[in-house]
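Removed: one protein chain of the complex. Kept in place: all other protein chains.
Right, chain A next:
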Amino acid sequence: MADPLLSVRDLVVEFPTRRGTLRALDRVSFDIMPGEVLGMVGESGAGKSITGAAIIGLIEPPGRIAGGEIRLKGERIDTLRPEALRRIRGKRIGMVFQDPLTSLNPLYTVAQQLIETIRTHIDCSEAEARKRAVALLDRVGIPAAARRIDDYPHHFSGGMRQRVVIALALCAEPELVIADEPTTALDVSVQSQIIEVLKDICAERGAAVMLITHDMGVIAETADRVAVLYAGRVAEIGPVREVITEALHPYTRGLMGSIPTLTQESDRLVQIPGAMPRLNAIPQGCAFNPRCDRAFAPCFTDRPELLALAGGRQVACWLHDTAKAQEVPHG
């Protein structure tokens, strides 16, 4: 098996607050293979954005990485000095944020922002950078790119601005692109086009994508594998098709119930009662136990670790632990 491009192990992110330390990520582990699209799903507040911020080293103080490690092609990046980490951002890991209306600096033209970014990472002349920028804008689907490049962000529509943002994230040819809900703020009519552009360009360049979203439909169409986050912990990871058709974790099963596709049968549209616990009130044992209809004794005392199963699947649930599962009262 090939070596992973990105490898996150036991990542812990904490926010010290006046009323104690909040643990936003609690021993999160996952890999992203070169060229792969990893979907990351979970309810709002599950820790998806924090995971992305931790990878590129932009957790806002006083928040901090309190444990674990992050490796890019085997090299530790979570312990790098700020300046070394800065050189990785944009150059090796690109980032696309949620809201294209606020992601661009209103006072600079698209050309100025692209050229500045290109020349930060690639040693080239202004003219050369401009040529690259025009080609890239053209590639992300901005009509008349050579002319529009000198416009200011406010001259573009939301969908067009997100294309510009994608161009900016990709302009130094990163190996990994983290897209944090790239279409949530957009009009439904352009969402799939944006995802398509992002996916196609990354595929062309062999860049891997970490696609954060709470839209399982997008994941189903785009991702190779999916990681499910719940209350700052990984619940399940696996190939998209398998996870959708036969989820292992009770929480994932509930999530899959919320995909509105025609192929799903109506009995799969399960709703999970209750809400995700707040960070200061995560129960002992499995974080999902208050909402889980299959919880049994060990769920309330011990936290289930992420177990590797056959077919490249991983799950953190006592039901899949052969030793504990003996104790399940019913089958």
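The working rule: a contact is a pair of C-beta atoms (placed from the backbone, for glycine too) under 8 Å apart; a residue touches a chain by one contact, two chains touch by 3 or more; residues count from 1.
Throughout what follows, contacts and distances are computed from a predicted model.
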**OP:** Could you tell me which of "Molybdopterin dehydrogenase", "Reductase C-terminal", "Tryptophan synthase beta chain" or "ABC transporter permease" is the UniProt name of the chain missing from the displayed complex?
**Re:** "ABC transporter permease"
Subject >> Touching the absent chain when the full complex is considered, from A:Thr117, A:Asn289 or A:Gln314 >> reply: A:Thr117
Original post:
Given the contact definition stated above, which residue among A:Glu69, A:Asp99 or A:Glu242 touches the chain not shown here?
Top reply: A:Asp99
Original post:
Of the listed residues A:Pro4, A:Gly63, A:Gly90 or A:Pro304, which contacts the missing chain in the full complex?
Top reply: A:Gly90
Original post:
Considering the whole complex, which of A:Asp151, A:Glu173 or A:Asp302 touches the chain not shown?
Top reply: A:Asp151
Original post:
Of the listed residues A:Val165, A:Met256 or A:Ile272, which contacts the missing chain in the full complex?
Top reply: A:Val165
Subject >> Residues of chain A (touch criterion as defined above) contacting the omitted chain >> reply: 56, 58, 86-91, 94-95, 97, 99, 102-109, 116-117, 120-121, 151-152, 154-157, 165, 168-169, 172
